[in-house]
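Below: one structure, written as structure tokens.
Here's a slice of the assembly, chains where they normally sit.
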Amino acid sequence: MKFFRTHTLQEIAEIAGNEFVGEKDFPVTGINEIHVVEPGDIVFVDHPKYYDKALNSAATVILINRKVECPEGKALLLSEDPFSDFNKITQHFRPFKPASKSISDSSVIGPNTIIQPQVFIGNNVTIGKDCLIHPNVSIYDNTVIGDGVVIHSGTVLGGDAFYFQKRAHGFDKLKSCGRVIIEDNVEIGAACTIDKGVTGDTIIGEGTKLDNQVQIAHDTIIGKRCLIASQVGIAGCTRLEDEVTLWGQVGVISDITIGKGAVVYAQSGVSKDLEAGKTYFGSPAGEAREKYRELGMIKNLPSLYEKIKK
Amino acid sequence: MKFFRTHTLQEIAEIAGNEFVGEKDFPVTGINEIHVVEPGDIVFVDHPKYYDKALNSAATVILINRKVECPEGKALLLSEDPFSDFNKITQHFRPFKPASKSISDSSVIGPNTIIQPQVFIGNNVTIGKDCLIHPNVSIYDNTVIGDGVVIHSGTVLGGDAFYFQKRAHGFDKLKSCGRVIIEDNVEIGAACTIDKGVTGDTIIGEGTKLDNQVQIAHDTIIGKRCLIASQVGIAGCTRLEDEVTLWGQVGVISDITIGKGAVVYAQSGVSKDLEAGKTYFGSPAGEAREKYRELGMIKNLPSLYEKIKK
């Protein structure tokens, strides 16, 4: 998430009351998670195991719970609880604003777009032209929708990331300030849920079609012209390249990549990267022809047992 | 889908600008997909592989991309792109009409039926008597609901069929003009999605009960007194005969038939026709006793390996 303007290190340090290491006017332009950081970004780290990764990432401001040596050209924000202070900074720059009406005055809706009754459109939502939003859709703040998009009833765009940290007293939630971006000519079925990115964007690529009851978690990026059948669930930070087909009730784990044009048969569970252009089946999923061979073997087990007995 | 009156071949040909073969006043009464066509219907075909099937079907008007010999007593509509022209004809006879309010004035609601707040009821919807429609239900245009029906919150009836054709530029959608028909004494849980037929009807039979988050795709026909547990997904054009029981999270592929009284255990994946009166399990599903036997064999594999080593 980028701030609306560049802030100084000192300004940022005052938000959560952090001491800092670096020039007080060191420029800070955004706040992001480790997997999407860029120069100007704040990243947080609270476990020594990940110190090096955070200090050596593209982020130039590290919110950290130990006064380590500051890398050249970077700055540190010192915190007893980086997780909480990260939330404070997010909250400062993207506070939740309750809606005063069903369609926010700050939303922008393109020409020839039809909004059916009982649609909720939050603050700073942008919807392109020639779209059709069916009844009882909920579009949370800051969602971006392209042209020619169809969204069916009951679908929810921009819900919070399911991202919790276990603490002594229970779970603390990492506040999400990312967005959902729906590119042109996407169609989304009924009762789908697409969560916003934690700090980055969840993206549904151009021309992709989602059937009903599909779940897309935070920061997941779906390529162009994918087909995703009903009741598929895709966990966070996963990437589908273009023209991937997932049949009904497939589950996909977080943080993996499914290659271009891959096809995954119904009810499969994808637990690791899949190569482009191949066909997969099973839970955990493997190449379909191997999985079918295994299924044949299993069917033959009774006769195998008989043979061995003899 | 039947037109409201009989049209002439010439009238129809003018809609998409097609040349035609046949008498100009040849009667045309509807438009349908190949699996539900009747005399008087237009059917479309754009691949030589399916020419014979379309020409020999019950349909009497064939929208086709080659000037073949016209069968006796039938007519042809000639088109460079039958898929698009089929959509044009659908669009002409069943244009999408945006709603002006949450409950359309053209809907008919029977006596003693309770409509809770925030229900959307589209154009030409019919709801019988003694029904209870809970809040935030969305009922799209032309849906037909019988007597004594209960529909829980968040459910969506009449969403578009998930039916796309891959073209050079991406996916083109076949426009749906069918309906959802809910027969008497059906109960539908919360957050279910039941899509309309492409040109025919999706039907939930008398006395059938659906739990929450059930997905029923286009043109699927569910028999009477079926029990469908939560998170079941049934793909398009499938048929459940009467008194079928599907337990939680079952998936059913398209275009198959599940026989009367069959029972399918939880999380099974049904990939082919199932016989009546039997009990099934597994993904892909087989008879439950065989599947349980296989599971037992798999559990014994470690000891089998040991034996073979010796």
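Structural remarks
Residue numbering begins at 1 within each chain, and the chains themselves are lettered A and B in the order written.
Criterion: a contact is a pair of C-beta atoms (placed from the backbone, for glycine too) under 8 Å apart; a residue touches a chain by one contact, two chains touch by 3 or more.
Note that the structure is a prediction, hence the values are computed from the model and not measured.
This homomeric assembly is drawn with 2 chains in place; in total, the structure file defines 3 copies of the chain.
The rule is simple: only the chains that are shown with their structure count from here on.
Centres computed as Cα averages put chain A at a distance of 32 Å from chain B. Contact residues on chain A toward chain B in their complex (touch as defined above): 114, 116-118, 132, 134-136, 150, 152-154, 185, 187, 189-191, 206-207, 209, 211-213, 224-225, 227, 229-231, 248-249, 266-267, 283, 295, 298-299, 301-302, 305, 308.
Of all the residues in chain B, the ones that touch chain A in their complex are 96, 98-99, 101-102, 118, 120, 136, 138, 140, 154-156, 159-160, 162, 164, 170-171, 173, 191-193, 195, 213, 215, 217, 231, 233, 235, 249, 251, 253, 267, 269, 271, 283-284, 293-294, 297-298, 300, 304, 307-308.
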